[in-house]
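Omission of a single protein chain aside, the complex is shown with its protein chains in their original locations.
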Amino acid sequence: MSLAVTAVDLTKRFGAFTAVDRVSFEVEQGEIFGYLGANGAGKSTTIRMLIGLLAPTSGTGTVAGHDIATRPDAVKASIGYMSQKFSLYLDLPVMENLLFFGAAYGLTGKALRARADELLERVDLRGQGDVTTGDLPGGLRQRLALACALVHRPGVVFLDEPTAGVDPVARRAFWKLIRELAAGGTTVFVTTHYLDEAEHCRRIGLMVDGKLVALDTPAGLKKTWVPDRVLVARGRGLGPAGARLRAAPGVRAVAPFGAALHLRVDPAALDAGAVAAALTAAGGEAVEVEETAASLEDVFLAAVARGGSGSGEGPPRATPGEGPPKVPAGAEPGKAAAP
Amino acid sequence: MTHTRLTRSLVRIGAMASKETIHILRDPRTLALALAMPVLMLFLFGYGVSVDLDRLPIAFADQDQSEASRALARAFEGSHEFHVVSHRAPAEAEALFRDGSAVAALVVPRGYQEDLLKGRRTPVQLLVDGADPVVANQVLTKADGVVRAESQRLAGAAFARLEPPLQARVWTRYNPAARSALFMVPGLSAFLLAITAVMLTALAIAGEWERGSMEQLFASPVGRLEIVLGKLLPYLVLGLVELQLVLAFGAVAFDLPVRGPGWLILALGLVFLIGMLGQGLFISVVAKNQLVATQAGALSAMLPSIILSGMLFPIENMPLPLQLLSRLIPARYLVHGLRGVLLKGNGIDVLWPDLLAMTLFAVAIVTLATRRFERKLA
Partner (left out) sequence: MTVASPSTGAPARPAILARGLRRRFGAVVALDGLGFEVAAGELYGLVGPDGAGKTTAIRALAGLITLDGGEARILGLDPATDPRVRDRLGLMPQQYSLYRDLTVGENLRFFGRLSVLPRAVFKERSERLLGITRLAPFVDRRADQLSGGMYKKLALACALLHQPEVLLLDEPTNGVDPVSRRELWELLHEFVSGGMAVVISTPYMDEAERCSRVGLMHHGRLLLEGAPEKLLAAFERQGHPRPTFEELFIHEIEQADGVAA
C-alpha cells in the first residue's frame, strides 16, 4: 500500500508565531483522512504547505510521491484542491467553469468536452450545465467545486471544509460522492467542522494550537480520549442543573448537545441512575439519563480542553477518581472551554 | 426634540466620517493617489509637456545684407526663443518648412537699413509654418516681441511714440511671457481634483457594497443622507489639501501668482469638490461594483475636465453645441474662476456666477445621488 501523503516534522512559523509545530503523519492511498481542529489551529496552513502554496519553515513532506519543498509544481499537477472559500466564477454558467478548469489543466477539444460532461454526471449536476453558477444553491455549488477539483483525475484531493453551510440533505449527498471517490482509489484529505461527517473518515488527525495531538481511527480516538462513561440527559432546566454538576466528584465534563446534555463521568464512580438523581436534585425536571456511545464531538471537546494549555498534554489516562480536566487560565477563545 | 435629533444625526455622520478616515489612512494606495499623483502630474505637465517652445528654428533671409539687417539677425539669435538655422533666400524657406528644419522665416527686404535711417517704418516679412497652430501662435507672439524690442533699441526715443502692433489676446496681458504653465495650472487643478474626488468616492461606496458591509449599515439607525455626508466629508478634506498642494507647487515651481483673495480660491475649490464628490457618489450608488465605478468615474471626470473646461482648448473656439455643453461642466467654472483669482486678481464681484453655477450643480447631484441610494438590498 503506497503512501499518498507524508509529513515529517512539518513546521511553519510566521515571525514569532508558530502556526504549525512539527506535524508528522502518513496517509495511505485510497484513504479518507479527516483533519480536525479549531479555527486558527493550523489546519489550513498545513494543507497549504502540503499542496505547495506555502513553503515550510522546516520539516519535509511528500504528496503523490513528490517532495513538497523541492517540487511544488509537480505536487500541484497531481492533486485536486477545493478551497474553503468558494473560488469558481459566479457569473459563468456551470459548464463554462468546468471547461475553464479543464483547459487550465491541459485538456483540449473533444477530450475536454467529454470530461466536463462526465464530471457533470458524476457529481449529479446533470442538466444544470447552463445554469449560472451564482444562481446555484450552496450544496450544488460545492458539488461543482468538487467536480472542478477532479477534472484532471488527481490521485489525491484536498477538501477544505467542503460542506460548510450546506444543509443535511446536500451534505449526505456530498459525502456519498466522497466515498465513491475513495472507493475508486483516490485519496481524500478533508477538513470539516461537522463532526458527524468525520465519522466517515478512516482515520482522523486532530490539531490544537499548531500541534497534532491525536491521530487515529474514530473508534480509537473515542477509546483514548473519552475513556469515561458518556451519558445523555434529557429533561427541563438542564442548563443550570448541569452547570451545578460540573464540580461534582466523578463528573469530568458537562456540555450541551442539541437540546440534551452530554456528561462524561468516571465509570467507576457514577452511572446513569446516579446522574439522573443528581440532576433532579440540582433543579432538573422530567430528567431522563441513559448511557450513550462517545461521539467525535466529545473527543474534540476533550482534546481541545486538554491541549489548550499549549503543553501538548496527551489524552487522559483512565485512572479512577481523577477529577475534571483543568481549564487553562487565559486561554484564547475557541481553543478551550469549560467542557 | 429637533435639537436632539440633529445632534444624533451629527454623531452618526461623525462616526461614518471617522471610520472612512481610518480606511483612508490604512490604505496607503488611496493616500498616494490623492496626494502624490497630483504633484507628479503637475510636474509632468508643467515641465515636461510644456507647450512653451524654446529655440524655435527660424530661417533668416537677408536681402539687404546691411549692418542693420545683421543687427536684426543678431537680435533673433540672441533671444533664446529663436535659433537661426539658415541665411538663405526666401524661396528656399518653404522647402525648409516641409522638411521641418524651420518653423518660420524672416525676410528682410532690400532697403531695410536705408528705410530705417530715413525714419520710415520698415516692414519685415514673417513667414510662419501654419501646420501646427500651437507652434504658429508661439512664433507670432515671440517674433513680434523680438522685433519690437529691436525697434525700440534702434530708435530710442524717436520710435517710442509709435504704437507697437496690437495684440488682441487678453491673456497675454496677464501672462506676458505667455508661459503655458500659468495658463495650465488652474485647468490642471480642476482635472486633478475631479479625478481624485470622483474616483475615490466611487470606490468608497462601491467598496462597501462589494464587501457586504452595506447590509449591516442599512440595518442600523444611520440614515441615507448621514451615510452620504459621512462618507464624503473625509474626501472633501483630502481634496482641499490636494488643492493647496497643487497651488503651492505651482507657486514654488512656476511662480504662480495669487493676485486675488485667498478665501475665494478655497470657496471655489470647496464647491467644485462637493459637486465632484456628488458625482462620484452617484456613480457608485448606481454601479455597486468597484470595477465599473472606477472606470465610469475616471471617464466622467477626465473627459469633461480636459476637453470642455477650457483647460487646453479655448471654449470660445468650440462649436456652439459644445460651448453650451460646457456650461453644464463644473470644471469650466473652476478653471475660469481660478484663472480669474490667480492671474487677474478678480474678486467675488466678478466670479459670483461661477460660484453659483457650481453650487447648483453640487446641490443637484448630491440630491440625485441620495434619492437613488435606496436603503434596500434588492
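Per-chain numbering from 1; labels A and B assigned in written order.
Note that in this section a residue touches a chain if its C-beta (ideal position, glycine included) is under 8 Å from a C-beta of that chain, and two chains touch if they have at least 3 such contacts.
Keep in mind that what you see is a predicted model, and the values were worked out from it rather than measured.
Counting contacts over the entire complex, the absent chain touches A, B.
Of A:195, A:241 or A:294, it is A:195 that touches the chain left out of the display.
Within the set B:87, B:153, B:211 or B:259, the residue that contacts the chain not displayed is B:211. Residue-level contact of chain A with the missing chain is found at 37-41, 84, 135, 137-140, 161, 164-170, 172, 193-196, 239, 255-260, 297, 300-301, 304, 330, 332-337. As for the chain not pictured, it touches chain B at residues 7-8, 11-12, 14-15, 18-19, 22-23, 26-27, 211-223, 375-378.
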